[in-house]
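One chain of protein is taken out of this complex; the other chains stay put.
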Amino acid sequence: MTRPHDFGFDETAQILKGTARRLLQDHCAPEALHRLVALDAGPARASECVWDEALWRRMLDLGWTAVAVPERLGGFGMGLVAIAGLVEELGRAAAPSPLIVTLCATYVALACGPAADELLRRIAAGLSVSLAGTDRRGSWEAEHTEVTVDANGRLSGTAWFVQDAGKVGALIVKARSAQGLGLYLVEVDATGVTIVQDAILDLTRDQAHVVLREVVPAQVLASPGDGARALVAAEPAILTIIAADMVGAGEWQLQTTAEYARTRVQFERPIGFFQAVKHPLVDMMVQLDAARSLVYDAACAFDHEPESAEVCARMAKAAASDAAAYCSDRSVQLHGGIGFTWECFVQLWFKRQRHNEVLYGDAAHQRAVLADRLLGRIGATA
Amino acid sequence: MTRPHDFGFDETAQILKGTARRLLQDHCAPEALHRLVALDAGPARASECVWDEALWRRMLDLGWTAVAVPERLGGFGMGLVAIAGLVEELGRAAAPSPLIVTLCATYVALACGPAADELLRRIAAGLSVSLAGTDRRGSWEAEHTEVTVDANGRLSGTAWFVQDAGKVGALIVKARSAQGLGLYLVEVDATGVTIVQDAILDLTRDQAHVVLREVVPAQVLASPGDGARALVAAEPAILTIIAADMVGAGEWQLQTTAEYARTRVQFERPIGFFQAVKHPLVDMMVQLDAARSLVYDAACAFDHEPESAEVCARMAKAAASDAAAYCSDRSVQLHGGIGFTWECFVQLWFKRQRHNEVLYGDAAHQRAVLADRLLGRIGATA
Amino acid sequence: MNQSSESSEQAAFRAHCKAWLASGLPPRPGFRLPLGPLEIATREQLEYLCAWQKAAHAAGLVGCDYPREYGGGGLRDCQWIANHELKAAGAPFFPNIVGLGMAAPTIFHHGTEAQKRRLLPPLFAADEIWCQGFSEPGAGSDLANVQALAERDGEGWRVNGHKVWTTLAHFATWMILLCRTDRARKHDGMTYFVAPIRDGVGRGVTIRPLVKMTGELGFNEVFFEDYPIADDLRLDEVGRGWAVAMTTLLHERGAGSLVTPSAGGGLGDDSETTLGAAGLVELAKRSYRHGKPASDDPRLRDAIVKMLIRERAFAQNERRAAVPALVDHPLRLPLQHKLTLSELLQDTARLACEIEGMAATLHQTDPNAPAGGRWPHAYMNSFGFTIAAGSNEVQRNILGERVLRLAKSK
Partner (left out) sequence: MNQSSESSEQAAFRAHCKAWLASGLPPRPGFRLPLGPLEIATREQLEYLCAWQKAAHAAGLVGCDYPREYGGGGLRDCQWIANHELKAAGAPFFPNIVGLGMAAPTIFHHGTEAQKRRLLPPLFAADEIWCQGFSEPGAGSDLANVQALAERDGEGWRVNGHKVWTTLAHFATWMILLCRTDRARKHDGMTYFVAPIRDGVGRGVTIRPLVKMTGELGFNEVFFEDYPIADDLRLDEVGRGWAVAMTTLLHERGAGSLVTPSAGGGLGDDSETTLGAAGLVELAKRSYRHGKPASDDPRLRDAIVKMLIRERAFAQNERRAAVPALVDHPLRLPLQHKLTLSELLQDTARLACEIEGMAATLHQTDPNAPAGGRWPHAYMNSFGFTIAAGSNEVQRNILGERVLRLAKSK
């Protein structure tokens, strides 16, 4: 396949991104977001699922769950490059919604073949779905699920760190049996499903662990033994999506902190005059630009050159995680005292970024896997 | 034993350090040093051994090879804390001499017991000695020597990365036999010894690999099987001495670069006005002070609490290596164009520091060993 | 541990500390202790800690180097010994942190005899808690921009203004208060007061808690509206406020001549209640990466050892600062104290979050949060320390200008 020099970021992608920017500016501005998710500073807030369902209905009206679904299944069949543009805007707005998990789940479903056609149709029609299969140690590796399938095809065990579980209608559950890993669609209201909300720091999402007790899945998406392959195929898209979220959120952190540096006066100067403020802002920009270019590189590789998609996606996730960490850290420090308060908006992005950094493996994890790919496994040289 | 709160840095130590400062200011000022070692910029210079033998005789007159030798063997019996102060001054002046290698060798001899009494007497009287036993990969670990002893006690093989080999009168050679590691005194002019000067970057020392062909040692300092223990006992002192050299050299880099920042004018300001210059200078200072405190901590531990000497020494070497790397890097960058030239003195310290950083294991090596001590070996927890 | 260079007074005092601490530590409370004075949230925490400071003061471990007539111990160069023994014994911290670290040395150097006799004894005994009224919304790092106005009103003064970041204000009896008394002048237009703010609540003083980004309390805003203050509560002369404030900050930054009484922060169980690098080792042994203990990951091992080295270097800097022959400039090490400590705490907490991985997403109220969820909170709270008392950017300016004699950046 060919890799377009412009990443394949075409007019449709531009329109999608532009629409997202405007919708979120209108309905998820920082003031509104803070009022929505940070009204209560008390610790009880941590395990609540707070979001704007009216905004979600607008997103559904715009068909955003359908963007990645093929046209033959009722979707728009857009490439990951266009999706990355959309997700950048969700990150920039720090918008709480089940869209990102649903997009991730869509790529898993796409990798499952015809067995997931029905699910993809439902997603295109507005079903929100999250992925469930991380173990208690936070590992997303295929073999690390704690959910098992019994001889009757019923699922039992706990899936940890399920993102936005409080907002979705269904889950794609990773489960092990003697034949290997399978993937199963589970409706959240099915018998035997208990969703236990975690108390988390990030105010712009929710997280839960999902306890399954002999749950009959609504559908088998990948039979035992076929699940790992589908997950591996979808992983570059998932990593790219999370990285795009971080790049968008980082841009908000950069612009908001730069604006503060242009207006806050100390020692009779806007603080951006001081190189101790100016240069870290430039370094935020440099790191973000590197990560952003790698996000589009990875999305383009996924769309056009699958054999290099994994390496590119891990590079993007690693660079974006590091950029997010640096931008979060400096956005608070450079805001000085005010940046350290609950009422200042920077805390919302800080916490969203910290959460995204570790999702599906932090920067060091991605680099460790990349080292295996690019330097050979340890012991291979000796 | 007890650890004095003031590190045991007493009046004698102060006098030794002060004398060294003055002597080196008078006889090894930067201009004189540059004239001595950097007269020739051509590549042939790299494998020459250039030093000021008259200055060396002054050092001998002051008894500096005798400082660590016990009084009963004709020395001054001073502690490592006092030696560290002396070595700091050698580093500050970037003085070329065989003193540092001789001090390191002295601690190996001290760990050999009565067999090395004669050698220590000779050192106190002015013999300069270097250590020989690093392998071609640069490992100083006891088991990695490439020199072997035959049944007749003759030494053969190559010792790599021998420091200041062109200046010393004798070598302490690590050699393996079936019975284990032994330590041997070899005179540099003994039959079968060939000293091949390496071409190196540092202009303030020389380095060689020493080829031994059936060399009859002048003396057995540690019998086969006893050598490793002596090396382990001496290693904290060796690491502390190299770290002290780096701390002294780093202080020169800091003060010289700060002086440049006070006087060089750009944009109508002394460049030290700009935080992009000021803050790195402060960070140089912060890193140097941490390393310096750890050097005296390590020296004091060696003198008073041998059980913690290794950990303290490795911490000092790690911190000093990192500080040296940072100071070297920034001393060139902050000097701008002029710092990048042969005629500017900073290159001399830059290269000395780069050399010291890797001697006896760089910062990461020290931390890897420290991790084994402080976190347990890998696999111990599982 | 016998110290070779100690005077006999010091040796005797050390022995006294050891003996008293062997039985003088308070029992563990039935509730969770805060991680530091800035995190004191409940009155029961405060009372427990005040009782402990009072007992330690009664035993002579608090304010040892101050004269006896001011509630001190009348000793010389002994507070560091008490601190050392307190830390070794795993004693809890002293709650009157602003009082001990900032108000006491300032009152001692600038107060009248009457002020010293009135204010210092209850400060040492934690009978009266102190808070600081320096920062304002427009005067953070740029303290010389203080706008809170004290105007002459008969014999005394009347204050109008708005202070922020006043730790412990809701528990405090007294505030050290920096005001402008002359709008036409900058540095020499300020005056320094000690304000009985608890008595002022409802009579011109309003205290409003500021919520930190963690959702916790700890700081306050304090509003003054025509708040009356007597002239005998002025410290030093009118217009000398900046100089007095510099004494305060010198001590806050660890560079003062009087050692601040301090203790560990724990009750013996380091890994549970402190935020030191030792906690990282424990955490790494309990956390997993790539299916193996995080403590087996060579990259994390390297990072943890770096922190252990920085922590030891910090302690050894304190040790070396007391050895004149190994100090090049009297302010060089003391002015690094706050800078290096705050960045060490921040980097340690950040690394802990990395070790925790996905579990670092959990709030401290989540039962599965590792180490009680304290590390992500510690990371966020660490910004209070890197920003407060002159941001670290300003600290680097001060070090560059005062120690390296570089041109002033402002």
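Things to note:
Order as written gives the chain letters A, B and C; numbering starts at 1 within each chain.
Definition applied: a residue touches a chain if its C-beta (ideal position, glycine included) is under 8 Å from a C-beta of that chain, and two chains touch if they have at least 3 such contacts.
What you are looking at is a predicted structure, and each value in this text was computed from that prediction instead of being measured.
Contact with the chain that does not appear here is found for just one residue of A:79, A:272 or A:336, A:272.
Although one chain is not drawn, the whole complex shows that of B:53, B:189, B:307 or B:343 it is B:343 that touches it. Only one residue in the set A:29, A:196, A:232 or A:286 touches the chain that does not appear here, and it is A:286. One of A:249, A:294, A:309 or A:348 touches the chain omitted from the figure, and that residue is A:294. Across the interface with the omitted chain, subunit A contributes residues 2-9, 13-14, 17, 251, 254, 258, 261-262, 269-270, 272-275, 277-279, 281-283, 285-286, 289-294, 296-297, 312, 315, 318-319, 364, 367-368, 370-371, 374-376, 378-379, 381-382.
Residue-level contact of subunit C with the missing chain is found at 297-299, 302. For subunit B, the residues in touch with the chain missing from this view are 41-47, 134, 136-139, 141, 144, 160-161, 198-202, 207, 265-267, 269, 274, 276-277, 325, 329, 332-333, 336-337, 339-344, 346-347, 350, 354-355, 358-359, 362, 364-365, 368.
Heads up, the rule we're going with is that only the chains that are shown with their structure count from here on.
Each chain gets a centre from the mean of its Cα atoms; for subunit A and subunit B, those two points are 52 Å apart. Subunit B and subunit C have Cα centroids lying 40 Å from one another. Looking at subunit B, residues 274-275, 279 sit in touch with two or more other chains.
Counting partner chains per residue, subunit C has residues 393, 396-397, 409 touching two or more of them.
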